[in-house]
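Before any comments, here is the structure.
One protein chain omitted, others in place.
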Amino acid sequence: MRGVKILERALAALPIMLGVCIVVFLFMRLLPGDPVDIMLGEASNVTQEEIDALRSQFNLDDPLHVQLASYLMRVLKGDLGYSISRSSNVGKLLLEALPATVELALAAILIALAVAVPLGIITAVKHKSLIDRSSMACSFLGISMPAFWLGIVLILIFSVHLKWLPTSGRATYGLVPSHVTGFYVLDSILTGNLPALKDSLRHLVLPSIALGAAPAAVITRIIRSSMLETLRKDYVTYARAKGVAEWAVIIKHAFRNALIPAVTVTGLEIGGLLGGNMVVETIFGWPGMGRLVVDGIFSRDYSLVQGAVMVYGLTFVTVNLIADILYTWLNPKLVVGEKV
Amino acid sequence: MIRGESTQASVRRRLMRLRLRLWAESAGATLKRLGRNKSAVAGAVVVTAIVLAAVLAPLISPYSPDKMNLNDRFSPPGGEYVLGADHLGRDVLTRILHGARVSILVGLITVAISIFTGGVLGVLAGYYGGTLDTFMSRLTEVLLAFPYLIFAIGAMAMLGPGFWNLVWALCFKGWVEFFRLARAGVLAEKTKEYVEAAKVLGRSDLEIMGFEILPNIVNPLLVVGTLRMGTMMVMEASLSFLGIGIPPRIPTWGSMIQDGYRFILNAWWLSTFPGIILVALVLSVNLVGEGLREVLDPDLQTF
Amino acid sequence: APKEPAVTGETLSIVIDCEANRKDEAEAVASQLRNIGIQAEARTWEWSAMKAEFMEGNRQLYMTDWGSSYFDPFDLAIPKLATGERGNYSFYSNPEVDDLLSQATSATDDETRKALYFEVQDIIYKDCPWVFGYCLEETAAASTKVGGWRVSMDSRINLHDVTVEGTGTIKIGLGIDKIVTMDPGNYRDRDTETVIRNVFDALVTRTWDGEVIPEIAESWETPDPTTYVFKIREGIKFHNGEALDADDVVFTFERILQENGIGGQTSPRLGLLGPLASVVKNDDYTVTFTLENPFPVFPQALCHFQIVPKDYVTEVGDAGFAEKPVGAGPFMFKEGRLDDQVVLTRFEDYYGGAPDLPPVGPARIDTVVFRMMPDPATRVAALKAGEIHIADKLPPDMADSLSGDPNAKVESVPGTRTYGIEFCLTKPPFDDVKVRQALNHAIDWDTIIATIYGGKATRLSTAFIPSGFGYNHDLKPYEYDPAKAVELLREAGFNVSLPTE
Amino acid sequence: MKERTPLVKTIGLKRYFYSRPGFLARCLLGEKERTTKAVDGVDIYIEEGETLGLVGESGCGKSTLGRVIVGLYAPTAGQVLYEGKTEPNGQMIFQNPYASLNPRHTVRQILGVSLEKRGVPLEEREDESVKLLERVGLTPLHLDQYPRQFSGGQRQRIGVARALAMRPRLIVADEPVSALDVSVQAQILNLLEGLQAETGVSFLLISHDLAVVHHASHRVAVMYLGKIVETAPTESLFENPSHPYTQALLSAIPRLGATGESRIRLQGTVPSAVDPPPGCRFQTRCAHKMDICAEMEPLPVEIRGDPGHVVWCHLRASKS
Partner (left out) sequence: MAAPGDKEVLSIKGLQVCYRTDRGPVRAVRGVDLSVREGEIVGLVGESGCGKSATLLSVMRLLPFPGEIVAGSIEVDGTDVLALNGKGLQALRGGTVAMVFQDPMSTLNPAHQIGAQMKEALRVHGLPSTRSVLVDLLKEVGIPSPETVLGYYPHQLSGGMQQRVMIAISLSCRPKLILADEPTTALDVTIEAQILDLLRQINRDRGTAIVLVTHNLAVASQFCHRIAVMYAGQIVEEGSVKDVLSRPLHPYTRGLIGCIPRFRKGVPLTPIRGQVADLSENHEGCAFYPRCDKAVPGCLETLESLLDAGDRMVRCHRYGVPEYGDVAAAQDSGCS
């Protein structure tokens, strides 16, 4: 029963994915500039025949609808195409970049949650106190500080001056764990490689703080406001009336019910992190999807951008699906797929 | 009564005056209550100061924002240039003041357009439901599932540089949030009994949406709007980082932070001062927004 | 004396388009033009969008740059100035220039070619299809511990001779997002070549000042302008122990010449080989290259074609080869991700490299780590933090950031790229040569170079570069002379005036 | 009884709500489209100047019936005739005095809309509004206040004024007093009574408070799961409840001074109006259930000797 509902909700994502696919396809082709021309760069003595040959090699000379149809067919078969700018299979490129991005996004969101959850609860419980006001001010700071600026400041403080943490990259040479999943932290645990684990965690700290600052601020505010709301609910008073200890009332009764909006926002933020962290990836030399995709746009690498956006859309849809399932766990009254 | 004027017109005028008075009174009361909220007052003071400074920028600062003194590059703050000079020898303070205009306009206009578009579509979708709603909701989901930056970069590539193009690029996804808010608001309001009462009275759908429901859902839109103003300004900075955005002659805080951050090692003031002022403005706008919310809509729990 | 024209001309308003990296310069130029009453404004674009726009003829002035790989006007003057060429963004068309350039291409005698190029420079100097700009120096920073390192003119990093005090490992922060591949047959950008050239060697290479010298080849002859016979050095080994001989050389070029020759795709390098018709093995250590028509820069071109091992590539396939490349260069590929970091180790059996380019022998460090660090501020920070030894591609204006650091040195060398501002010659007002000359006089390049580019650039008199073949050093760049500019513009009917100060 | 055309008459009135389960749920789980038969064949009439009380448990369809009658919902089947015509012309008073007034409008605006819809010219609206306010016991001072500045009872008065502004012949009052305190409740009930005496307006008074219905109605209809089960003049219904459900309902009323020990206890809880059982709706909780109750819907039976007292019950049909 529940499974069917979830399945149904998952199927509802199909038209969205199709929409994403078509939108990005058309969108890329609306951009001025020619991928072959960009690929050839400054090469001199290029003949028109050479250009035409390349164009037809990448099926760029077909009419648009034919290209779209064949692209959709290939996607259905699981083939995301060939990246002109990186001379490689798009699927392979994405598989390499995705773990890096996901690892960073998860670390960022974990840091964000680690800050936001306690802070959100405390500020709600101590409503209008000094700690409440000052953390609200901090949260505005988090929202209004550009990530690249925060990033470079962190690097200057923690890497250049204090020399505590590395400036950039995912791992020090020689400490890259052997490839299992592509997630360095996970791989080093799986292979029992302790130095590598320490190293990859050290590399994660700064970028995930830079990336997590804004979501932390947003989630803190959301948790605070929904906690304020649930703390006023009858069932919270009732839990106290049953003699339940105050901390248990706050965690078990208020917080759990306050989580729903936080889940929604966290889901959206994760979605945002997966697609919008190009800036942080550049600053921290992080080989992820953001750089891949922005580079793809600049070089009009159609298949690459299309593939990346599809993956992004898929992650987004999945994250939302998980959020949906979480809702029903948090509030059994809700039916999967019905938005709060 | 003016001679020749119909009774109806005079009544209308009287009513209008009365309404104005009432409106002024209620606005006065609101302001008074807002005045009791200390942080809102502080926020309002800062916002006003920044806006005034932006408007009066040419009078305040002795320099022109695009006047280069290449020999004065990287003059540190405190000397001839109060907040220092940038890498092209332009006065940072002057540029911050002039930048305020564009930054605030970018924030205001994008948010205004987003609220308007999102609001109107959200109200329609929420009120009529059905195919329109399904279509719009799906569309917004597609947009949400589409990485924002990709669109912004692409749009700027397609449209070319320029203030309005930037505004369009920022609005593209900005309206979605307001659409959702408005739609949720309408869904909650439209089953309320005052809407039914209006229907029984025979009010048209347009009247109901515009006069009955809209005033009740507009507050959350405005509150979130104030928050998003800051986000938009930061977003503009990120686009500058990627090398697209507003023409360089027009200083914006975002592009100033971006230009300056490369020199943070030897000239920290280039990016730090615009950064501080950006945070100050966003913080103040939100303090005012929060204060307004508490006065207008104590039940509203948007963050 | 010419009569002072009436001050009733129209105002001249100009939009200067550029990419973000030249934003400051564009602002400065615009500001100088505003100084003499021109309404000038700069706009930043994304490159492809800007290109699409100006190729449509929709823009007025656009900042572009173009590099020469061959140290020869062949791949600079021709694509930029010959009628209808791919890089001729200003739509310049002068039959005389076209004729001279085509003569210079086919001429085999360097003196003749030089004379022809001088003539071209004189013509375009007067025609000014561009606001002639400057040649930016290649700048990089390194830790003071690094020895034997020089910035290379063609922006490549040769690590054969480099040492690092106290360690055998050198870490280099590259200013790029990614390299494209480790397969020498399957890329077309300079950044990829930087890494590949440390793993693979070519038949010939260049000295620091651009002269072509033998590397894998022992020597070569040119019996006639369309035939090149290369003698290959004996005893060279690939990293897997395989011996390098004529078969490998032939194979290397055939997989590029052949349609769909690499993993089902045609090599993007094909065009670089120009009129190369065939590569034939004479004996185990001689190979004959036959061209369709004379191509004097052919040896220069060959610097960029690294030799791959035939047996190994056929065995593991093109994809396998790109995964685990094997070359005959000073370093072996160890591991890495193209968008993260690439690690190389010393090849002990290295034949030593070009004998004309001492020192000869195996590389002096044992490990190389190339890290992709696209953000310049991060590279500088990492260098300061001691995480990398060389920060590649230092924007000249950021050199100051390192000036106070005793552990870092900044070095630069004249580059091979020409920077200018091109006019759209097909539309008024820039169809008028006076206007173009005026703008060449109106811009104070020296100040711009001294400040924005920290002095790390050379003024150019035309579109030719000093490090390249056939540059006329006697031709002096347009002088900064606002009065002259005003005069010319007034003659062209525009209302401009000198600043009143 | 002499034949008149009633002010409002419903004929076989039905209003269903449909909910479609998702595609997969239908295919894999065999879930069917669910029909909530909120109102399922109701024939009632309301005379000029009469108050018809409508009682029943929560969810039995009282509000839905009221809304169909004023035209808020279109009927799924059947008709509502207003003096023989089909254009709706009733007004409504709502239960929730907080939700039924737009919090952003002043009283002037609220009444203004009604007056505008009635076609009162602009210059007369103010006077008319003042008259209305005075009629419902408020003063002109209140004209420019917002609903939040009023107490619940005052808001309900504004609601009444808003309805009155249209000069309706029928007002559907959906639980007009259940959210109010007893003292205020009495004020509003008296107000409605006075209005009726003055203007001859008819009321459909929906309430689950039987005391209120008894006090204020001329006739009462008892509803159970979308159907009327009994209708009679007030006195006759309360003295002689004939349907087992009505009997149980009446016995459950707490009365001042009564002990409540003699109640008829209903078994089970209210079944839902989603796909109700065939036959008599009340069979699942009825102490007198017979075989026929599961098979056939009961037909209306008029109680002998009690004109206008009609009951839908097989028990009565078999007795008579």
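Per-chain numbering from 1; labels A, B, C and D assigned in written order.
In the analysis below, a contact is a pair of C-beta atoms (placed from the backbone, for glycine too) under 8 Å apart; a residue touches a chain by one contact, two chains touch by 3 or more.
Keep in mind it's a predicted model, so treat the numbers as computed, not measured.
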Visible chains in contact with the missing one: A, D
Which of D:A252, D:V274 or D:L299 contacts the chain that the document leaves out: D:A252
Which residue of A:L11, A:L110 or A:A241 touches the chain not shown here: A:A241
Identified contact with the non-displayed chain, of D:V42, D:L195 or D:V212: D:V212
Sites on chain D contacted by the missing partner chain, in the whole complex: 57-58, 151-154, 181-187, 189-190, 208-212, 214-216, 234-235, 238, 248-249, 252-260, 263, 265-266, 269-270
Where the unshown chain meets chain A, residue by residue: 127, 232-235, 237-245, 252-253, 256-257, 330-333
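Basically, only the chains that are shown with their structure count from here on.
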Between the pairs A-B and B-C, the one where more C-beta pairs touch: A-B
Intercentroid distance (Cα basis), chain C paired with chain B, Å: 46
Rounded Å distance, chain A centre to chain C centre (Cα mean): 37
Per-residue multi-chain contacts in chain A, two or more chains: 31-33, 152, 156, 282, 298
Multi-chain contact residues (two or more partners), chain C: 46, 48-49, 53, 377, 381, 384
In the complex, chain A residues that touch chain C: 31-34, 37-47, 50, 53-54, 57, 82, 85-88, 96-97, 100, 152, 155-156, 159-160, 163, 166-170, 173, 176, 282-285, 287, 291-292, 295, 298-300
Chain B contact footprint on chain D (complex, rising order): 67, 70-72, 90-92, 94-96, 99-106, 113-114, 117, 121-123, 126, 144, 159, 162, 166
Residue numbers on chain B that touch chain A, as the complex places them: 39, 138-139, 141-142, 144-151, 153-154, 157-158, 227, 230-231, 233-234, 237-238, 241-242, 254, 257-258, 261, 264-265, 271, 275, 278-279, 281-283, 286, 301-303
